[in-house]
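All protein chains of the complex are present and in place, except for one that has been dropped.
Chain lettering (A and B) follows the sequence in which the chains are written, and residue indices restart at 1 in each chain.
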Amino acid sequence: MNFLPVILWSDALIWLLVASALLLGWLSSRNPPLRAAWRRVGRHRPGMAAATVLLAFVLIGLLDSLHYRPALENKGEGKTAYAIEVLSLLDLVATPLRTRNEKTYSEPLATRAYAKEAIEVREADGSVRQTRDYPRLKHGGAHLGADEAGRAADVGRRLLQAGGAALLAWGTLAALAAGLLAHAEGTTQAAAWRRIWRGESDFAWNAVLGALAALFLVAFPLLALCGDYHVLGTDKVGQDVFYQVLKSVRTALVIGLVTTLVMLPLSIFLGILAGYFRGWVDDAIQYLYTTLNSIPGVLLIAAAVLMMQVVIDTHPQWFATAAERADLRLLALCFILGMTSWTGLCRLLRGEALKLRELEYIQAAQAFGVSDLRIISRHILPNLMHIVIIALVMDFSSLVLAEAVLSYVGIGVDPTMISFGTMINNARMELAREPMVWWSLAAAFAFMLALVLAANLLADAVRDAFDPRMAGAA
Amino acid sequence: MLAYLVRRLLYALPILIGVNLITFALFFVVNTPDDMARMQLGVKRVTPDAIEKWKAERGYDKPLFVNSAASGAGVLTETIFFAKSARMFVGDFGRAEDGRDIAREISARMGPSLAIALPTFVLGLFVTVAFALVLAFFRASYLDFWGVVLCVALMSISGLFYIIGGQYLISKVWKLVPISGYGGGVEAWKFLILPVLIGVVSGIGSSTRWYRTIFLEEIGKDYVRTARAKGLSEAAVLFRHVLRNALIPILTGVVVVIPLLFMGSLLTESFFGIPGLGSYTIDAINAQDFAVVRAMVFIGSVLYIVGLMLTDISYTLVDPRIRFDR
Partner (left out) sequence: MSGADAMPGELLLSVRDLRMGFVSGRRVLSAVDGIGFELRAGETLALLGESGCGKSATALALLRLLPAAGRILGGAVEFAGRDLLQLPESAMRAVRGGGMAMIFQEPATSLNPVLTVGRQIGEVLERHAGLAGAPARARALELLAAVGIADPQRRLDEYPFQLSGGMKQRVMIAVALAGDPRLLVADEPTTALDVTIQAQILDLLRRLQAERGMGLLLITHDLGVVAQMATRVGVMYAGELVEEAPRAAFFGAPRHPYTQKLFAALPDLARRGSHLETIPGQVPSLAAMPAGCRFAARCPHAWARCRDESPRWNELAPGHRMRCHLAEEPERAAPPVARAEAPAAVSAPVAAPLLKVDALRVHFPIRRGILQRTVGHVKAVDGVSLELARGRTLALVGESGCGKTTVGKAILQLIAPTAGRAQLDGVELTGLSRGALRPLRRRMQMVFQDPFASLNPRMSVGEIIGEGMGALGVTPDVAGGQEGEGGPGGALGALLRQVGLDPAAAERYPHEFSGGQRQRIAIARALAVQPELIVCDEPTSALDVSVQAQILNLLKALQDDLGLAYLFITHNFAVVEYLAHEVAVMYLGRIVERGSVADVLRAPKHPYTQALLSAVPSPRLDAQPAFIRLPGETPSPANPPAGCHFHPRCPRASAVCRERYPERSELSATHTVHCHLYPPGK
């Protein structure tokens, strides 16, 4: 074996999340009311377009969640030594992006650096002369050789090719979708096609296909160019910004999803307990969350993160690799965010459980002597699920945004871990530069906006579909 | 009603004690003072003597809860818990790493924080409620639809970008106001206008959407139909009937933050270099100044609890059901 699989804690949690999402899907498919709600989500056009975009982000994140340590060059027999560096499948795919570092800043698609430097130029006569010029980049546009003027043509040609490929890929997928719909409804392909574009299909195929078209038109050109250019430029230490953006996706997903995973059991358990049993249980739980709530969130997080930092710094022996340390810090951040944010959902669930326990079907169950545990699991929990699902998707976007702010404040992820927050934090120093280094910020802005906007739109769709009060409206 | 308020006040006390215990646990139980000393001193200079000296300078050399070495009341008072946590109740927050008195620093920095936070709050509330009213008035029209789309887009942008973008456009490109800084006197508005503007804009998205939902929920109620059946115009219905009732849920979210305005905003103050409590906190976090963070946590929760009580009082002002019932 020339690699050693590494399962980071966050990887394990991410795959656990994937498994529970599949489980939830399976449970939903067996329960008609839930199935109907998901169908309503499927009909929601902006929601499904957003889901398509989110899926692309999730795929990137999952690819980045399979870690390994490559084997070092094996000199002799005996035990294989593995690199200290932990890589992911995404790193492997993006090896050129990861390894082709420049010295410092360069603009997107540039062939030369952003700042003048003293360079030695060998004259025709063999003498070496010192000049100040923009140095040629080591990797950016290296394939052009001396023909730097041909860059525009090269980029244009690649763009055209990528556009064509995107159209082709999209056409294939669209035909596939129409075929699928035709098969399901027993109509011809052309009829299915018409139904899709008139928005008559039960599933919002037109939105999904539209989002895919946009996605392909962005992704294909990026991919076509990123091999030989720094398509989004490089940062201060010469690292490719496109690579950083791709790596940030996983961080954002972990923060947005694992945090909810931490907070859900706590808020569900305590919320139902307080609402169903009332009395002193309720008083105790209410006291607990009012107390936690009364500490301003950022400060509580700051205090907790500071303390965690002390723990990590005073126990370096716990971590085999830097990646592990960063990963644990990320997880700790998720836990801290989860511990500080469960109160809102808990209060919501408590109120709902209070209402539910007075409903007649619960009293009917009590009249049968059904045990409390069964009443909670069969009657209360299923009727709270819609709130949990809505909270889950609504919280995601705010957590992603929070990560950026916390990292900026210095209480976010490990500074060595690539995230939107660290990207912004590193780039903001350069705003004052003249001319300005804008590409890091712009890239982080664009990708973050796409991610959060998609999450918000999906959250709206899910809320509309699951909230019984919304069912009549809109 | 007085009994009701007194009860709320009494209820606040155990919460404050709880907060105090949580912060104490966080700062002194999770990590021992030794750990903190090591962290502060850095790996190189750590010697047992240096640690002891560091602790003694800051009063961390006492036992946590019970000092068996002391006599009389000192058994309880000569402890870290009493000296560092319990004394916060009387406004004694101790000294920061740089030796300055935290309480004095806080009172000096409240002004600049409020100068930013208060106008942002008032203006923001006005703008978002007005915007939400417009959307509710034109509900189910294209204006409403695109208004909501705009709100969702606005709330999908990180607060950092509002500040960065605002500073870049207004200060750097258009050179309208200074990029950062703070000054007293008549020229202060120059420094305040941009952070306030940015604060208002960055809050529009989520608040407007929330208020709009509240308005729409109220508009669906029976009494609104009654008001229309009286022949009132849509504007009269909205302002006289819907707004009054919608104020109740809006107050829940809004009044509670008013006291917290004293704390300032971490982001805005640090980006604009405003010497308020927000930047004080950030500096403390970056310098790992535990005493300051601890003090801010405590003050924050006190202000939050004051906010809760203000919320209760404001209910009695807008909701006659509570005013006459308690």
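Everything below uses one rule, namely that a contact is a pair of C-beta atoms (placed from the backbone, for glycine too) under 8 Å apart; a residue touches a chain by one contact, two chains touch by 3 or more.
Here the structure is a predicted model, which means the values were calculated and not measured.
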item	value
Option from B:29, B:122 or B:140 whose C-beta touches the chain left out	B:140
Option from A:92, A:370 or A:431 whose C-beta touches the chain left out	A:370
Hidden-chain contact residue, picked from the options B:47, B:107 or B:226	B:226
Chain not shown: contacting residue from A:33, A:164, A:179 or A:227	A:33
Chain B residues touching the omitted chain (full complex)	3, 6-7, 10, 139-140, 221-223, 225-233, 240-241, 244-245, 248, 318-321, 324-325
Residues belonging to chain A that touch the chain removed from view	31-34, 359-361, 363-371, 374, 378-379, 382-383
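Keep in mind that, in the parts below, only the chains that are shown with their structure count from here on.
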item	value
Length of the line joining the C-alpha centres of chain A and chain B, rounded to whole Å	28
For the chain A and chain B complex, residues of the former touching the latter	287-288, 290-296, 298-300, 302-304, 306-307, 309-311, 313-314, 397, 401, 404-405, 408-411, 420, 424, 428, 431, 436, 441, 445, 448-449, 452-453, 455-457, 460, 473
Chain A contact footprint on chain B (complex, rising order)	14-15, 18-19, 22-23, 26-27, 30-31, 35-36, 38-39, 152-153, 155-161, 164, 167-168, 172, 216, 220, 260, 263, 266-267, 270, 281-282, 285-286, 288, 290, 293-294, 296-297, 300-301, 304-305, 308
